[in-house]
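All protein chains of the complex are present and in place, except for one that has been dropped.
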Amino acid sequence: MEPADTAWILAAFALVLLMFPGLAMLYGGMLNGRNVLNMVLMVLSSLAVTAVVYVAVGHGMVLGESVGGAGIIGNPFEFSFFSTMMEDDGSGGPLWAAFYILFAGISVALVASGAAGRMKFGAWLVFVAVWVLLVYAPLGHWVFAFSDEETGVIGGWMRNRLGLHDFAGGTAIHLNAGAAGLALALVLGRRRAGVSRPHNLPLMLVGVALLCTGWMGFNGATAGGANFLAQYVTLTSLLALAGGMLGFITIERFRDGHATMLGLGTGAIAGLVGITPVADAVGPVGALMVGFVAASAAAWAITWKRRHRIDDALDVFAIHGIAGITGSLFAVFFANAAAPAGISGIVFGGGFDLLWREGIALLVTMVYSFAMTYAIAWTMNKIVPIRVSAEDEEIGLDRSVHAETAYEGRTF
Amino acid sequence: MEPADTAWILAAFALVLLMFPGLAMLYGGMLNGRNVLNMVLMVLSSLAVTAVVYVAVGHGMVLGESVGGAGIIGNPFEFSFFSTMMEDDGSGGPLWAAFYILFAGISVALVASGAAGRMKFGAWLVFVAVWVLLVYAPLGHWVFAFSDEETGVIGGWMRNRLGLHDFAGGTAIHLNAGAAGLALALVLGRRRAGVSRPHNLPLMLVGVALLCTGWMGFNGATAGGANFLAQYVTLTSLLALAGGMLGFITIERFRDGHATMLGLGTGAIAGLVGITPVADAVGPVGALMVGFVAASAAAWAITWKRRHRIDDALDVFAIHGIAGITGSLFAVFFANAAAPAGISGIVFGGGFDLLWREGIALLVTMVYSFAMTYAIAWTMNKIVPIRVSAEDEEIGLDRSVHAETAYEGRTF
Amino acid sequence: MEPADTAWILAAFALVLLMFPGLAMLYGGMLNGRNVLNMVLMVLSSLAVTAVVYVAVGHGMVLGESVGGAGIIGNPFEFSFFSTMMEDDGSGGPLWAAFYILFAGISVALVASGAAGRMKFGAWLVFVAVWVLLVYAPLGHWVFAFSDEETGVIGGWMRNRLGLHDFAGGTAIHLNAGAAGLALALVLGRRRAGVSRPHNLPLMLVGVALLCTGWMGFNGATAGGANFLAQYVTLTSLLALAGGMLGFITIERFRDGHATMLGLGTGAIAGLVGITPVADAVGPVGALMVGFVAASAAAWAITWKRRHRIDDALDVFAIHGIAGITGSLFAVFFANAAAPAGISGIVFGGGFDLLWREGIALLVTMVYSFAMTYAIAWTMNKIVPIRVSAEDEEIGLDRSVHAETAYEGRTF
Amino acid sequence: MKLITAVIKPIRVETVSKELEKAGFSGLSVSEIQGRGAQAGRTEYYRGQAFAVEFRTKMCIELLVDENDVDKAIDVIVAAARTGDDGEIGDGKVWVTPVERVVRVRTGELDEAAI
Amino acid sequence: MKLITAVIKPIRVETVSKELEKAGFSGLSVSEIQGRGAQAGRTEYYRGQAFAVEFRTKMCIELLVDENDVDKAIDVIVAAARTGDDGEIGDGKVWVTPVERVVRVRTGELDEAAI
Partner (left out) sequence: MKLITAVIKPIRVETVSKELEKAGFSGLSVSEIQGRGAQAGRTEYYRGQAFAVEFRTKMCIELLVDENDVDKAIDVIVAAARTGDDGEIGDGKVWVTPVERVVRVRTGELDEAAI
């Protein structure tokens, strides 16, 4: 790893680390004032538990050589206890390992939204470990493990056999988290008290700020170093962020009559979700449009979901699922061959194979993630109920589960 | 662009991005609790609209070759739709483009302060687009477009003909925003409810934190890469930040009898405004003093302005205008020839030409920005009134314009 | 200094700068709502005053050649007024100078916790200057000033004669601040109103977020550049952070019956304190464990201290003292020779000399810092009382000392 | 006229308010209070330190009614505010105080007309 | 003695308080309440979901006065609290309840002397 690349990835690492508290504040601020701290604990503990799992076997399962060359799962023991990280072999091992822990951690942290205000904290900690092993690890392997012809190492099937284009984890991270959040919400059932207004939108704003800034590190570091690709995806990410803000408030303006701050922030995130898989494949104008349509799609999906009364409290499926799918499909049609990825969208003369390759990847990701997460949560729930008691829920999880309250003098 | 330079500019980009939510929180926290979200929407939408304008024609107008070689405005179509950003020509095109979007966006975001709590949101969005084209773009061209003797490209008149020294945009960004904010405040007229206490100073603190940190990226990246100049301006920026904190609370202590947290934070920002144009031209002790006097001047200007009952609610003119002028003038007299810019201040034997060159630049910037902004706002207001109704203002813009409130259970 | 190293240190500088507002929010959020702004002022003014002291004589006292070759204190005038920082001698002078200002500033900012809610602000400003000169500067010299055989420059005794291993300032910064905070708390006496509940835990969360992210810059930059060591300590810091979160909530779960968000955040910090001196000396699993045991030790120490009714309001001794000692001692026993520092812990066959060397360093640091801080505060108090009046304390320092309140409409 | 004051559980405010509206009481005022009583407090932990929080958050409803409506209003409130199957500790109290005069600010109307 | 309670619009608190002071009523207590009445609620939108917010924020002023001052105090309040030209819906209500005893904590003074 060149020093300049190291310099950028070190900085990007710190930026991505900000996404955890950022997500905690975004989600916490959107809930009522009695379940803020619980949400923060869920999000931050995701990182802690993931780190442990990763050091043990997770990193190998994602980036290790495919077991049996099948492209299904990496060798769990390839990096066991990270002993290979201690010597400098020039590959940047420890830094990338740290980085991949954040990738996995943020995925499961997003899933927490499906459990907002009603899951036992102990059950959540167990869920995180199991989910990283059974859901994230295979999906991560499929998408992040590149085969290497020279050394003969075989990686994940989606990336290498199916030939999926996914720049920074639109499938393994965002669509995955979206589907899983939905599944968890379904197993848990709806909140008793019903939906409540966000209790602190400025807190949500701080969260959005940290999340979006971290995203620049997330996408930029996926370029692998301080290179032209990193420059390019920084530009497209910024443009998608801008387009996303405009897209969401445009829909709001015409549907509800008002542009809102929550909408603007939501749009920023949806725009970034949309660009994540295709940041290297669209042109600058395309990036603005990816942001705009992804955020519009998310805005539409939120309303649609509400009508079906699924209590995905924080809309992870709409924002990370639907916006991600929209971004991917946009690129299938409008990818710009002049962009670094060099792919022509169907509209610009590209082959239709792009469509079915992306289609299969999206579908498999969604189905696998949803079904497996549902199975995990359902099974855990059979063994010991994972939902808190009605009384605890009424009191609010901050107080009933964690014996603390977010604000002095405001006990709600 | 060298990889190491890319590494730093990528990181700096993310830091500067933090300035947007930072400014939103600083301004939002200082208003009453009924106009917070509106302010956030204004600040963040500035970035979104600017991005669109920039991709279309803005970037060319600022950095393109001067139309007719006049040094007045760049060629709007030179970078149209950013199609030139897609290939790596070694110049770091997409990254700098992204960076310049932030520069333009933050300038107009600062202007939002002049409209605090009384402007229609739709009118604001239009204003942003027009202002970036008619006010920021020419000023940016005058200051940021360097002529290139080799290629014969001709840049802006201020920088190249007048020979202005302005390290990181003291004129085109801060003084410009200060004058424009004042003009907008005058067209809109004073707030009906009068001035109110800041509703949430910890929120303002978060804003100051993000803003000041972003500023290190702002000044540091203006050095163009990971070089000695970047190191040097990082040091002088830190020292000016420190001097600014001390300067403002010193004035407060003697004028009002108490040092305040709002004052400390305001001083930090004023100190950074002061150093921005001269970070490469003063010595370390000079940097401490720039911060101190710039913040003191801002503290004085705030009181002076209050006496004239101009409702520049968030003091953008005092903090970004007066502190900026003070910093520039300080350097005219006390620039240290040993600093990277190699300029001798008048006190140290430098020529008086520095004074009139800076003087002209400051005056032209201020007059142009003020007059043009006034004209834009006045004209818009003639076509459709840009101020909200008295009733909407009384209810607060969060609720009346955006149909949401910042805090649950606190409707003020 | 190589450009790539500059790139990383510039970014790291900005990250470390975040630690100041981060600490202010962490401490402010944990106090009651009447002393928030005072705490913020204390923390941020620490940076401002330290900068002035540093430019004058501080930097020389820490990093200058040892006066008389004794290893006790550096030559105060070696860098006076930073005039040597203006030319590029390739050593990165201004950047490191800026960086060391932050190191010193954050140390004294931590000490502010010992004065929470009861110290005169003017007295605090004086205390900062004196403390940096008399306590931080010698300790910093002992630990940070390396001797250079080639040039014959002689550095601090702890590092060079005693042969202390301390990666990023566990002694000079954290243990020092812990002991000093305790001493200051003792001189000031306990708060009249007694202990109160944290008034705003989400604010504390923002603080923890900024603090932990900054820490990555802190530890990463101590590696000196964008090298393997920086990569490695980034990984171990992340793992210690994770271990710290788990450690603290595990103790809480078994002692109090509930995991809390305040505990999780506290654990994250304690974990980072633990790893700071040994980030280059333990393996990845060791880093997880350092975090876990350091946070557990801090959790235990907090309870122990409470029983002795010492009003170290924000537990700086437990978190920065005890956790730091625990981390250091862990490495004495379990240092992994394969890690970059190449030290074998006693358990892995290392010599017992490690134990007494660390032991002496920890003891001397603690005793010197405690005694000297006590003496300073005691003396200052004899000259003019440094504690606010009972009435001011009852009203709350925000209002009585700074004439402002943190939240509108909530005057507590 | 009488002023009915009801201290109830926060979770019941919406129900009580809706039921009162159905019963024809369209106006009322609500505020948050902290109450102590038979219902036990709870303990919170901050860095291992236990804080006894004796007070429970309740909502206080105030309702001006005509003399004749007092019984009806109380019945509605009590029925709507009760939680669990036969009421739970902490469900709250309702009390009635005499009011001598009521004025509507907008019109200056008096007493019954002003409610 | 009587207790005058006034529920008024937040924007009028300052005026009412100033006018009362001018009229010689130097002491009073204010708190925030949420009111429902003839004045319509409003709708807020969060991610497209409509929340009906029935309650409007009002301020509640409480004022202990001597028997003889009741009329004067009510007149001052009503005049100062009215908004628009002839008052607007939601301007609020003022009511009077009997008080049997008042004690000043500081001195133990009673009744009229304690107000």
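Going by the order they are written in, the chains are A, B, C, D and E; count residues from 1 in each one.
What we mean here is this: a residue touches a chain if its C-beta (ideal position, glycine included) is under 8 Å from a C-beta of that chain, and two chains touch if they have at least 3 such contacts.
Because the structure is predicted, anything quoted here is derived from the model rather than measured.
Put simply, the missing chain touches B, C, D, E once the whole complex is considered. Touching the chain that is not shown, out of D:13, D:28, D:65 or D:81: D:81 (per the contact rule at the top). Contact with the undisplayed chain is limited, among E:3, E:23 or E:53, to E:3. Contact between subunit C and the unshown chain involves residues 193, 394, 399, 403-405, 411-412. Residues of subunit B in touch with the missing chain: 30, 195, 197-198, 251-252, 255-256, 258, 260, 262-263, 266, 299, 302-303, 306, 315. For subunit D, the residues in touch with the chain missing from this view are 2, 6-8, 31-38, 54-55, 58, 60, 70, 74, 77-78, 81-82, 86-98.
Keep in mind that, in the parts below, only the chains that are shown with their structure count from here on.
Between the contact lists of subunit A and subunit D, the overlap consists of C, E.
When the CA atoms of subunit D are superposed on those of subunit E, the rotation angle is 120 degrees to the nearest 5. For subunit B, the set of residues touching two or more other chains reads 2-4, 7-8, 11, 200, 206, 226, 403-405, 409, 412.
Within subunit E, residues 32, 34, 44-46 each touch two or more of the remaining chains.
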